[in-house]
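Pasting a structure here, questions to come.
A single protein chain has been omitted from the complex, and every remaining protein chain is retained in its original position.
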Amino acid sequence: MKLDHTAAGVFSIAVTPFEPNGALDLASVDRMTDFYLNCGVTGLTILGIMGEAPKLEASESLAITRQVVARANVPVVVGVSSPGFAAMRSLARGVMDLGAAGVMIAPPPHLRTDDSIIGYYRQAVEAIGSDIPFVLQDYPLTLSVIMTPKVIRQIVQDHESCVMLKHEDWPGLEKISTLRGFQREGSLRPLSILTGNGGLFLDFEMERGADGAMTGYAFPDMLVDVVKLSQQGQRDAAHDLFDAHLPLVRYEQQQGVGLAVRKYVMQKRGAIAHDAQRTPAAGLTPTAKREIDYLLARLAQHDPRAAF
Amino acid sequence: MKLDHTAAGVFSIAVTPFEPNGALDLASVDRMTDFYLNCGVTGLTILGIMGEAPKLEASESLAITRQVVARANVPVVVGVSSPGFAAMRSLARGVMDLGAAGVMIAPPPHLRTDDSIIGYYRQAVEAIGSDIPFVLQDYPLTLSVIMTPKVIRQIVQDHESCVMLKHEDWPGLEKISTLRGFQREGSLRPLSILTGNGGLFLDFEMERGADGAMTGYAFPDMLVDVVKLSQQGQRDAAHDLFDAHLPLVRYEQQQGVGLAVRKYVMQKRGAIAHDAQRTPAAGLTPTAKREIDYLLARLAQHDPRAAF
Amino acid sequence: MKLDHTAAGVFSIAVTPFEPNGALDLASVDRMTDFYLNCGVTGLTILGIMGEAPKLEASESLAITRQVVARANVPVVVGVSSPGFAAMRSLARGVMDLGAAGVMIAPPPHLRTDDSIIGYYRQAVEAIGSDIPFVLQDYPLTLSVIMTPKVIRQIVQDHESCVMLKHEDWPGLEKISTLRGFQREGSLRPLSILTGNGGLFLDFEMERGADGAMTGYAFPDMLVDVVKLSQQGQRDAAHDLFDAHLPLVRYEQQQGVGLAVRKYVMQKRGAIAHDAQRTPAAGLTPTAKREIDYLLARLAQHDPRAAF
Partner (left out) sequence: MKLDHTAAGVFSIAVTPFEPNGALDLASVDRMTDFYLNCGVTGLTILGIMGEAPKLEASESLAITRQVVARANVPVVVGVSSPGFAAMRSLARGVMDLGAAGVMIAPPPHLRTDDSIIGYYRQAVEAIGSDIPFVLQDYPLTLSVIMTPKVIRQIVQDHESCVMLKHEDWPGLEKISTLRGFQREGSLRPLSILTGNGGLFLDFEMERGADGAMTGYAFPDMLVDVVKLSQQGQRDAAHDLFDAHLPLVRYEQQQGVGLAVRKYVMQKRGAIAHDAQRTPAAGLTPTAKREIDYLLARLAQHDPRAAF
């Protein structure tokens, strides 16, 4: 089951479970996979930035992929961004052999000109092979690489295997509109657009033409519902649900500690055994945990899934 | 009336009104000043980044300062960040002569080490004189200069005239807690902390020990109310009001178009005649304006001030 | 006498003379101008980065321009890079009224995509007017803006008034070859290319097609001679002279202290009364001064102009 441009819904950015001592918590991987599936996700993305991928060794990356792919009955996308193309190639070929649906490639932070970005993806596709479907990750806030809609179009047109955009520009609403406009005018072929940024703009991103979300907010079930409501044209209902979660979505969106917030909530929800991250990691103070608890209590008044 | 460390409440970051052709709209300056005062602000900050200060000529900066100071019965802080100390000095001395309460100084983007940041403020104080109260602006997301709590403490201890921190780190909740902890342990003297980031974390920033907000969200009256409710210990009421505004606060917080959103709403509220910015500026598409209108309509169900 | 694309030879980047207390040393301006003219320069560029332009107030910038233009019988280019277009416009119109031959505009550091760079120059030309000849400054190492040859071509083609490139990319030899190739194939109109980087690659830049240098090395007379020798096809002689100076050229090319080295040598040569810079500035330690003296003594064995 390979990824293609019809992908839609919610591809959850999966966390990587660790033991408090920093070892992989493989026992939690199945539980976590089931949690996402029960939330109604249509896909999973593992080994992304929020999956602490750079902290893993190559063998660990393959072990997690094997386990998640074996368990999930949805397409699994694997992040293969690497400092070099040799490592990218072996990881990409390795995870596809294990049954991944596609890979995700972020641009390295030093890329500056339009041509250098386009050239980078040409080399990446040459390295991994044009038979592996890939997701183009556009995440300027963290990666400091800025891709204009024209550059994205060029990359998509250059490579049949580029089937999805993980849209994480900020602000990015006009970018979605521009890309969908390119498609209407015929200069861009069909492309799945899933959005990130922790879901902070998902309400309007859907209205601008996104196919769904690829992000890791601790309530993937909310993302699933908002995507569905929006697709069904139930605008007010979509915003009502989204707004109820927004204080926590916003709290999780703090750079640096966001992942700690996410894992803390996921542990409360029973999705993982520990909220531990591998070093280096920013943890939560007791005050921060109390703030999250307060946000969850308030959220529970609108969404029973937040009541534990 | 000089600024000191007891400053609290809401210092609104004032926009600068322009005509559609880019000329200063001085006719709107009094109206805008009155708008802020009617919202209950305890101070005003003009010529900040969101005041389009770098787009103004020196003579324009002085003209706006003169007019705002003459009209406002609250302390007026003036941004004097400049590429060089000569221009900083003449602007700072000039606005103080006009009756400003203090100035605000942001670090230039190239500063990297702790010592270079501390050294920069030493030179800045030497340039403007130690008799002018100043606000230390800590805004890493835009300025790319990272000040640890220890660096902030050093600057405050080095300079009697540093009376306020415009706290705009993101995430920054722990930073407030750490600075207040320094004060409790006696290693930092009293300091006013007003927070920025468009108010996106104001609810918890108040609970962490902030004295109020220095930001420019288009509903300063909401900021004023949240600060008051929080100071009165009415936690749930503060969050209820805050959460009602959060969808719009979040929408305004989009880098690049945020100011266009803010001016669009302020024009609707009658605070300025035009929502024009001086070139270069990102404008709003019709779709974006409809999205804001929708957010305002939803907000009006909770806060009648959003109904026009 | 307006600048046009036939400009060639050496446009020296002039320093700005200061008194030890940081005041402008206007008494040295004539002496310095004469020094450059005696070195055989074909033009002067004032108020560049190495002219400490950001440290000057607007009135000072005009005063220096007035004095240099009145004294020099060669074209004077004035740096007008500013944080905003309003200040850029008034400085540009002001210096042209005083008799400047053209202006130089560097891109602001935040520009990232091809389109944003091209758009910036469109706005800049709109601001200053299309009647003012301008030099496009391409200086990625310091400005962190990367312009591909295609982007440079677009800017030149967009604006008749863009008559010169200050080429300061590093490495940049292929960039010169590519731009000259564009001209040969007819896709780029004639353009003066003067090179910077303190002259560190001038030997080969001339061979690649540069028209000369626009840089501020403390021996402009060497630059003048190397340009002439290279234009006359005396390759070995050009390199011999260049190589004799290279140890000092290299020493001056240290970011941060380079200007201190340059002013120290220029003071020794009698071009300015003091080697002072305006704050903030990095000075020379006694050890550094002894190193420069040693380099000058060694240079004097090859070039009598270094013997004092």
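First chain written, first letter: the chains are A, B and C, and each begins at residue 1.
As a convention for this text, a contact is a pair of C-beta atoms (placed from the backbone, for glycine too) under 8 Å apart; a residue touches a chain by one contact, two chains touch by 3 or more.
Keep in mind that this is a model prediction, so the values were computed, not measured.
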Among the options B:Asp34, B:Asp115 or B:Asp236, the absent chain makes contact with B:Asp115
Residues of chain B touching the missing chain are 112-115, 146-148, 150-151
In the complete complex, the non-displayed chain touches which residues of chain A? 54-58, 60, 83-87, 90, 109, 119-120, 123, 126-127, 278-280
For chain C, enumerate the residues touching the unshown chain of the complex. 170-171, 173-174, 177, 200-201, 203-204, 207-208, 239, 243, 246-247, 250-251, 254-258, 285, 287-288, 291, 298
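Keep in mind that, in the parts below, only the chains that are shown with their structure count from here on.
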Central chain, going by Cα centroids? B
Taking the mean of the C-alpha atoms as each chain's centre, how many Å separate chain B from chain C? 39
How far is the middle of chain A from the middle of chain B, if each middle is the mean of its Cα atoms, in Å? 33
How many angstrom between the C-alpha centroids of chain C and chain A? 48
Residues within chain C bordering two or more other chains: none
